[in-house]
Structure formats: C-alpha cells, structure tokens
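Heads up, the thing below is written out as structure tokens.
What follows is part of the complex, with its chains left where they were.
Here the chain labels run A and B in written order, and each chain numbers its own residues starting at 1.
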Amino acid sequence: MKKNLFSGIIAYPITPFDKQERVDIPLFKKLLERLIQSGSHGIAPLGSTGVMPYLTDEEKEAVTEAALQQVKGRVPVIVGVSNLTTERTVYHAQFAEKAGADAVMIIPMSYWKLAEDEVFRHYEKVASSISVPVMAYNNPATSGIDMSPALLKRLLKIPNVTMIKESTGDVQRMHYLRRELGEDVAFYNGSNPLALAAFGAGATGWCTAAPNLIPDLNHQLYEAVQANDATQARTVFYQQFDLLRFIVAKGLPKAIQAGLTIQGIEAGYLRSPLRELDAQEYAELEHILSAKA
Amino acid sequence: MKKNLFSGIIAYPITPFDKQERVDIPLFKKLLERLIQSGSHGIAPLGSTGVMPYLTDEEKEAVTEAALQQVKGRVPVIVGVSNLTTERTVYHAQFAEKAGADAVMIIPMSYWKLAEDEVFRHYEKVASSISVPVMAYNNPATSGIDMSPALLKRLLKIPNVTMIKESTGDVQRMHYLRRELGEDVAFYNGSNPLALAAFGAGATGWCTAAPNLIPDLNHQLYEAVQANDATQARTVFYQQFDLLRFIVAKGLPKAIQAGLTIQGIEAGYLRSPLRELDAQEYAELEHILSAKA
C-alpha cells in the first residue's frame, strides 16, 4: 500500500449539459483535456462535481468511456461508481474497470441510513467483483452516513480497498484517522478549504474541482508541501482560500460552471433542479477570480 | 382546500422483493390488500417505506399500476414520484396521474443542496405538468433539505400544491406551520412517534407504515382524537409507542418486513445494501409485538 498510483492534485471535471439538459460529451472531453494540460496528477470523472447521481446509467457509461479515451493513460483515472443499490454499484464498477479505469471511488449513498455492517458488506460485494483498487469516500453531507474511523479501518481489510477519502472538513478527524490507520494508508482530502491543514496532517492527495479554475495556485500549494516549506504553503493557501470557500458554499457544479464562463471558457448548462448562480453570486465570483489574477 | 381527500390514517405499503431481489408484484398486491381490509383511509405506494429510491423507472411504473389496480378506487391513493432531477420527477408524476393516482407526493431529493428558489421551481415545474394535487413532503433526514415554513408557504401558492407532510419529528415546527399557514391548510404528520402530539396540534392525517403491523391501535388513536378524548388518545398512544419508536429507529422497510414475518405474514426479501434485522433486533421486535397482543 506504500506506493500509491494517486497522489498530489486529483482533478474533478464537471459534466456539462447542452441547452436541452443532455450530457455534452464533446464539451466534457475539452474540459477534461484542460485539466490534464494544466498538470493534474490524476483525473476523477463522475464525482460529486460531475453530478454523477443526476445521470442515467447510459450517461454514466458514456462519460466513463469518454474520460478514458481522452486521458489515454497520460495520468491515472479514478471513476465514481456509487449507487444506492449494491447491484447497480457492482454494475458500474465492472463497467469502469472494463473501460480501463485505474481505480473506482465509492461513497455509501443512502436513503435509509445503513448500519455499519450493511456498509461493510456493500463495499465487500463491490470490491470483490472487480480487480482495481477502491477508494472509500466519507462525506456525510452528501451521503447521509458518517463512516467511523473504526468502520474505515475495517473496510481497509478488504484486499482492494486501499484508499480513504475524507470530506468531513474536520482536520481532527484526519489526524485521528492517520493515528488509527497507520502512516502507510493513503488518505485523501476532499474538503477544499481544508487543503492546507490536510497536507499538514500528511494527506497523500487532494481531490478537488478547483483546478478547473485555478490550477496554478493548487499546484503551487502541493509543491510547497513537497518542498517542506510551511510558510510558502500558507502564503499560497491564503491566496486561494476565498475561492475554495466560495465553490464549496455555492456547490461545486454550479460554481465551477460559472467560474469557467467568467474565464471565457465554454462550460455548457446545468441539469434541473440545479440552476445557475444568481447575478450577485456571479459578481462575487468574478471579484474573487480577478483578485487572483 | 378545506375539503381534503386525504385524512386519518394514510398507510404506506412496503415494496417486497423475491430472493433474487426482484420486485414481487403479486406479493405487493397482497400486502396492500391487507392495508385496505384493516381500514386505512388512504394508501401511499412508493414512499420511503416502499424504498422508492432503490427502484428502477420500470419497477416504479409497475408498482404504481399494481397499486391502483388493487385499490380499485376503494380509498384514495397518493403515489410517491420524487426524483433527483426535475425531468424524471415530471415523468413519474405524469405516469402516476395517467395510471389513476388521486395525488402525488414529492420530497425535494438532493445530492447537491438546493437553494430555496431551486426547490420552488422544481415543484412549480412538476405541479404544472399534472392536474392532480401535490403533497409537499419535508423530511430533512432523508432528503438533505429542510424546507423552511416560509418556503412551504410559498409552495402552497402553486395551485395544486395543497398538502404539507412534515416529518422533522418536532412538534414545535408543526405548531408554527399551522400558525403561519392558517387553519385551512391540510398538514400531515410523517413522524410516527409524534402521532399523538401531531393530532393534538391539529394534523389532518398521519402518514404511516405502522398499519402494516398494528392497524387497530393506529385507528383507535385516530378515533379517540375524533371523539375529542385526550385521555383515551394518550392511553392508546402509549400502547403503541414502543413499536412506533422501534420501526423508526431500525428503518421502516426493514422493521415492517421483520414484523410481518413475526406475525406469520409473507413479506419477501430486502434489496441490498439493506439487510434484515439481526437476531437481537428481531427478538426485541417480537417482544414489543407480543406485548401489544
């Protein structure tokens, strides 16, 4: 487990729609290419940023194939395959593997809260149906389940569950995880405003949609961390802090779509009920982005 | 709005599965018939109890049609049609109307938290695409959104949004809603352990899965309320309180399936990742049910 395929800046593309709210695959490929060109160390299609839960099975398959075709092995790709039912999660995990994904990411989606044992068996069933590594993703705000450190430790006993992504936004949780799981376990930060503290705590990587808008600042933070330069890391972090807060507060798909539009990059439309930022939010984002320039 | 089609005990059937986790329509019809025979004043298929979010579009359609065929107009039927996207919600709402539903129930499902305006436009779009009444359903624990009284008030301005179902489990919220929305608005309690307090607050009806297991006690409570007999209502409520707490704590689909099995009634299987109650929970439920006998 010491060697991780994924480290550094793992970038999340949005899934753009056309005016009729259909997935726009050609535009998706263009936006994804930008993430590669700007130096992302990994690509994660069908994440929360990619509004995966709002897509049909067919759309998810099309996005998965498009992502792998576009990346062409230049960086590793981890595909989101989460679903409410175990059967559908197995289906999408197997589809991703066949399409060439290097790993899959699974959050325990829930409508009815799952008991720990139900979560465990869900992961076990899915992980045993594929050969690629699984990143277990904890984000109670979207999944409705807060996986305890004890449960995460148990999940790591499943052979190909090898990575933990934490998005509670609580750095103490991250410290505790590292103490409990040991230094060798790869853990990833999924909470943008926690980027500095998470790297400070020893995170292997940062799963983020921010490189759609500010890739240079994101990479400068990682480079300062690699160079063991805490002062520089802090300086660079505060330069991007307002944007990180904004995109989380407004919702990643909406905020990234608006930010790209502000930057003059075609970003398509959103799927209802999600709606574009209002004029005031748009102006606030313009202000934040211009302050970075 | 003073005359409501729905009042009293509105019963929620489970959606049973066969051993291969496929929806078992014949068994669904049998279980639904029991709810009618035991005196339910309304039937609500595809609710949370009916694990609606875990079903495919085709399965939802089959359950909707089966419910309406079985009920045959004996009591009013309200069908759950919620979906993450507006497009799919419109689709299922229209399907339910064509199939003969008397009303539809919509909870603002969310993955990305919706702004109030997004919620409003979602309801507006769906309600305007059908002619039957809409019950707006607030349950932050499952939807991830807590609709404020102000938003509910706004939703009621949409012509065919005529009913509010509240499941926060907070009686103060119910009091406040009634003060804000006025006495004429029909509001329904969806929190089982709040049944007594909600009727005390003036609720029009109780949306509940409990009649699958204890229909007589549920109806006795409503009759005591109708008879303005607070003492009897309290007595009957405490007789069913343990069961109401249990089914909520363990999750309605799992608890109802187990309770039916204990009562010797075929109830099928659950769909993964949901799993049956464990032996200890099963024993606890047996104890509670036998204490009622």
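Basically, a residue touches a chain if its C-beta (ideal position, glycine included) is under 8 Å from a C-beta of that chain, and two chains touch if they have at least 3 such contacts.
All figures in this text were calculated on a predicted structure; none of them were measured in a lab.
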Total copies in the full complex, given that 2 are placed here: 4
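Just so we're on the same page, only the chains that are shown with their structure count from here on.
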Between chain A and chain B, centroid-to-centroid distance (C-alpha), Å: 35
Chain B partner contacts - residues on chain A that touch it in the complex: 21, 48, 51, 53-54, 84-87, 108, 111-115, 117-119, 121-122, 125, 141-142, 144, 251-254, 271-275, 278
